[in-house]
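Following this message is one structure expressed as structure tokens.
A single protein chain has been removed from this complex, and every other one stays in its place.
Each chain gets a letter, A, B and C, in the order it is written, and its residues are counted from 1.
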């Protein structure tokens, strides 16, 4: 297939109305902006709660609020011939709860797509459905093993349900699996900037793990291509940038934006040891809390005391005087915020992130290239330049 | 004996030098001022530490600092023919420690009096040596039963030792037993004013117990009379005001000075019940502290946490959220001071004070009248007027 | 002399009614909430049960007979019609801000209040913030000297639990963050600096309501200032007033202020005296507002935001929208031709 220019993709999109489910999120917000703004496509935004609609409300489009598991909501939003872009996912709950919710959401959306005779369903999944990858290359043929990660598991349940319905019932669903999405409002931008500002960020694999980063707008491009591409129903596509950087390069870009020196690249075993030590040092305190929780008598003791007096008295009774005075000073200085250890705190990756950051796998976007005509427009430099501009506006980096 | 006018007492005092032991205290300060100021008598001030000498240092007198158990100190202060006024007492320690210290002090002072051939030793004891009194009248013939009170027990040990030495060795000692001394700098003035300002003061016996109050200057008068009276060696004298008021009258005078309404007169049984309840509610917390103190593991747990974080975390973990928020607000409002229950706190008498305040006993000053020519110059009104003037100067009451 | 209790009806049972008006009115002496009205009758019924209000109705007209005064907490576009109806029925009105979406509607409301001799107050509740009052005091005492410039910013990801979608439609809300937060901020600035005139205005509305924007205004005394508001990014919620003698950096929502004399390196950083809580107790502020409204109804001296003042704020916002320069988000790079 010859790759369509984006102008041609836009032209094709203008033939339908687009319904964005989950329009209050990072990707949804950008989808709506691009459609209702630049591309001039009729758009309906479906948000979970109205509080999330500020960005979509900049445009004179229909906004519907409610849960996508409610058929009535979807019926109000979707009409015949529409293209549905599904950006929803269950954000809360444990693994089992999310898996169930994701399946229910998928079923509800699939049913609405069929009932309202929508033309296509583009569903946003994630690279996390593959779980930890040890191989040097990852493509869509790899097994899905999201493991214990509730996010990946939920997403996998949703995508699997839709792929099954595509296969069995001819649901016109296309699945996109973006990698590490960064850019305006994105978690992989806001999170690292905050971590690097507040503490020392520890990277495993000496920072040499592969970061399959993709700039937000390239994901949007892929969504629009998937919305109009021919003969891609029932297919899944990994969506990533080209020439993935290392995690050290990726975080390094943020470090430079902030003008700080906050990265600490370690070997993976040492990071694991740190994680274990952290868990251990938290343990006795958790045990104390547990003891106090389970010992009703002791607990009543504490609760019977006027409000915070117990904490105060406890600290005063147990801390050596000098330490108490210092602690008090620090407490007051912070206006009551929880005091932390001196020095900048270490920000260790969570275990699930550690796998991701230690992985040597490069994601192949060959399939998306071939079948969708996808071609990333942003390399890391370009993406980070755009990201820096947004971050300055958002007050996340010094101006 | 015909009572001497104070001018004649002063005249008699001018025949000797006066050494005030414990000149840094409330009575000692006034003794020195009256001697070195108004009466123009040569005075030596002995203070425990120099920090206490500010008041005596207003006069060009000798100031000696040190412990009266140190013979060298006393030898530097006392010369032949001196009158020694002993205002010292052991202010710290438990009952046994104070009894031992009081005896050592008495022995050291008695030895110095004999060694330096001082003319007289006037020793300040207290009404507390009699312990709780249930009779309607108290005079010097009553048994000394100070009971568990460490202060009274210490004072009793000192006075007993000196009386023994007077009887057995001809020590020229006279004992004065003042009652509830109030006035400038006095504990029975500073304490009640503070309590009434900060909380609700609870009086037992519906406030109708007898307060054998004596204005400070009347005690000074008695000291000077005892210093020069004839044939009173080996005798003890109760020193009190005339027409003792009730405790309600006594505290009421302070209440009026402050312009507050802070007194709560209750029957004694109810006060006891309150004291018990207070002890009970404090108990589980003390138990918790005890457990944490004795449980090294648990204690390490707490101490290992950064400074105050434990207190904060503990409170946050255990308090219901709304209560936590309120507690935090209150905490911050007070700038970190220990928060207390809402409303003005109750100030209950300590058990030893409860006995004193519930007692119906009027102190007889007949013996001091007869043998010392003592006549109180201040009734409650006059004493409280003078006290009010001082309290305003000291910033203890609104001006 | 005892004062008869004023019977109050509350129209509109959204979040502001449930969280603030009803808890506050319950505390006010000499007033009693007699009825609630909301087309979503179920909401009205629930709140009536929660706050012990005897009547709940769907149509506000039904409640008018039994009340002396009404609190109107409605979608903005309904302010004028329902407000005018209430005033014509002889009811005093406390109108949630903004007074109305247009100056024309404001004028109609003001005329209705005059013609019927009723109090029309606007719920500019921030006026009761200790810092807002203190700064007004300080400015009139000349603490800062002549004000040369000022900057206000307030922003955060939008989180108000909006119960209806009027809020995000231009026809119903009248505007975005400037009609909402801006009505507060501009009223506060008017309290401090008097009438403001527009210099320029830009926002990101592309046919809908703005989520982020910046207004430049000039005060009577010639000081120019910027007001930057956002629903998309966290801004420091503060006002900086730059005077000839000193600069005051005030955070009205948490009572903090730092004063730095013009030629000094060191500031005095503290809180407004008498306001030591870390966050304002909004129910208490609404209570003060209600008390002052009731005083005004009883023709006693009262501190209320008069409709005429609120109209000036709406005039400014209306002019700003009319002269709007639209600015896309810095992140809105074209997809077509991207990377080329």
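Some observations on this one:
Keep in mind that, in the parts below, a residue touches a chain if its C-beta (ideal position, glycine included) is under 8 Å from a C-beta of that chain, and two chains touch if they have at least 3 such contacts.
None of these values were measured; they are calculated from a predicted model.
Residue B:55 is the one among B:55, B:155 or B:367 that touches the chain missing from this view. Taking the complete complex into account, C:143 is the one of C:58, C:143 or C:302 that touches the chain left out. Shown as candidates are B:33, B:82 or B:255; the residue that touches the absent chain is B:33. The chain not displayed touches chain B at residues 5-7, 10, 30, 33-34, 36-39, 49-61, 63, 65, 183-185, 217, 220-221, 224, 336, 376-378, 382, 386, 389-390, 393-395. Residue positions on chain C in contact with the hidden chain: 130, 133-134, 137-138, 140-143, 245-246, 257-274, in rising order.
In this text, only the chains that are shown with their structure count from here on.
The most distant chain from chain C is B, comparing centres defined as mean Cα coordinates. Each chain gets a centre from the mean of its Cα atoms; for chain A and chain B, those two points are 71 Å apart.
In terms of their C-alpha centroids, the spacing between chain A and chain C amounts to 36 Å. Centroids built from CA atoms put chain C at 62 Å from chain B.
For chain A, the set of residues that touch two or more other chains comprises 335-336. Within chain C, contacts with two or more other chains are made by residues 278.
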